[in-house]
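Note that this complex is displayed minus one protein chain, with the remaining chains in position.
Naming follows writing order (A, B and C), and every chain is counted from residue 1.
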Amino acid sequence: MKPASTAAFCFRLLRRQLVLGLRRPVELGNPLLFFAMVVALFPLGLGPAPDTLASFAPGILWIVALLSNLLTSDAVFRSDLEDGSLEQLLLAPQPLYLAALSYVFAQWLLTGFLLGLASPVFALMLGLAPAAIPALAASLLLGTAVLSLVGGIGAALTVGLKRGGMLISLLILPFYMPVLIFGSGAVQAALNGNPTGPFLAILAAFLCLSIALAPMAIAAGLRISIDT
Amino acid sequence: MVNDSAPVAVVLSASELGLERGGRELFSGINLQLTRGQLVQIEGPNGAGKTSLLRILAGLSRYGFTGQVERHVPQLFLGHQSAVKGLLTPRENLAWHVAGESSFTAAAIDAALAAVELYGYEDVPSHALSAGQHRRVNLARLYLSQAPLWLLDEPFTAIDRGGVVALEARMLAHLEQGGTVLLTSHQPVAVAYPLLRLDLTTGQLQ
Amino acid sequence: MYFESLSAVLQMDGHGTFVWSAYFITLGVIVSMIYVPRRREKRFLRQLGGQIRRSEGSNPPSARKEV
Partner (left out) sequence: MWTLFHKFGSPPWLYRLSGAILRWLLPITLLALVAGAVWGLLFTPPDFRQGNSYRIIYIHVPAAVVALAGYYVMAIAGAVSLIWRMKMADIAMRACAPIGAALTFVALVTGSIWGKPTWGTWWVWDARITSMLILFFLYLGVVALYEAYENKALAAKACAVLSLVGTVNIPIIYKSVDWWYSLHQPASIKFTGGSTIDPSMLYPLLFMISAFYCLFVCALLLNMRVEILEREQRTAWVRALATERGGS
């Protein structure tokens, strides 16, 4: 018998990760709950004046999405390392590049994708103009995918460390900045009535670049982390 | 040692392996050539580097050691941890295993789980199982896998007497089919088969 | 020489504080960049030398009891 074909293997990994996520519905809701709570902090800190909130809304929503993604990135590989699945994954004959991509894709579907879909609700809470909401959702869907890929690199590099939680934010937050700039830029442009296409195109370009390169770095990081 | 044997039969070869940890030399000058149908036990006191050697041979450790390792056939590595997800059932754990083996049929998985005495537990969430049963789920892979080379790290840990006997029988069957088994164990291995010992302190295979 | 007097050099038309503090901070960083590794190297060699002498158990040339 031959090992599973690469496509079948990736599909199997994706399915496994999704089932694992869906069997813990509460944990699935946690990033969304975090998002809602932090959004609720801003009116308390900045004052409830609708004008102020609306003008800060693009930045606030994007920063909160970024933080929520950061918090979930840490866990992508951790449970697999703890129960020994990760070392089995590294021994698989299929390319680790695609396996890493499957893991990150599953993580994005369970966090960034849901966040993008739920973001219009939070946007309305902050008084963002309805015209900017499609741009917000689209930029979040594209941008969080980049964030998940980059976050995966940090997760892979720190998964073997006992106290990786704080470190991962130090490592990858600088890499999040371009996504933040163009993501909130897209929403801002929509608010000002400018075309959002260029911003989304740049985010899509970031996504292509990170799909091409990030899994390589994740694979290298995992090989280092498993080598204790 | 087995230089006269046919090269086809070599499943794993290692030359001049050495490992240093924290400034202390664990082992050095290990030369190893495993052929089909060999049963080899790595011996050495605690902290001698048995697990480290096994991980180097498996390809999990890539940095920090000296020497060369070549694997010529697919391998099955079972480590200290059982790689069982508590949220998945034993059946799912085996069907969606991350090691990239071929897709097993439901019947094959059920047979393997029955062989490790988990008949009737196929669809119970694994977190309801004991640590020993997790080990058994992991050992079920020995009945499913077609890999000729087995690298087993402490396979007898946390399983009961009956499980040990069954595992030894499975190893014997594998060896007789031309498979190779390399293992670390603190227990004596009671398999009716010639056992080679690799002493880490001397680096000699006897 | 662009400036006419020492006080003009120090004052730099009112910007002296900024210019000179920037240069002195830089000086401090550069000095520590050079000094810290040199001191670490010396200290390391001294410690290792002491360790070797202790482990060899050789007596100092003048075998006198130190107080």
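As a convention for this text, a residue touches a chain if its C-beta (ideal position, glycine included) is under 8 Å from a C-beta of that chain, and two chains touch if they have at least 3 such contacts.
None of the values given here were measured: they were computed from a predicted structure.
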May I ask you to name the displayed chains that the omitted chain touches in the full complex?
A, B, C
Where subunit B meets the left-out chain, the residues are 23, 63-64
Applying the definition given at the start, please give the residues of subunit A touching the unseen chain.
153, 157-158, 161, 163-164, 167, 170-171, 173-175, 177-178, 181-182, 185, 206, 209, 213, 217, 220-221, 224-225, 227-228
Across the whole complex, the chain not displayed is touched by subunit C residues 1-3, 9, 12-16, 18-19, 21-23, 25-26, 29-30, 32-34, 37-38, 40-42, 44-53
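One rule holds for everything that comes next: only the chains that are shown with their structure count from here on.
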What whole-Å value do you get for the distance between subunit A and subunit C if each is reduced to the mean of its CA atoms?
47
Rounded Å distance between subunit A and subunit B, as computed from the means of their C-alpha atoms:
37
Distance between chain centroids, defined by C-alpha means - subunit B, subunit C (Å):
56
What does subunit A use to touch subunit B in their complex?
1-4, 8-9, 12-13, 15-16, 19-20, 23-24, 79-80, 82-94, 99, 223-224, 226-227
Within the complex, subunit A is touched by subunit B residues 55, 58-64, 74-75, 77, 79-88, 92, 96-103, 146
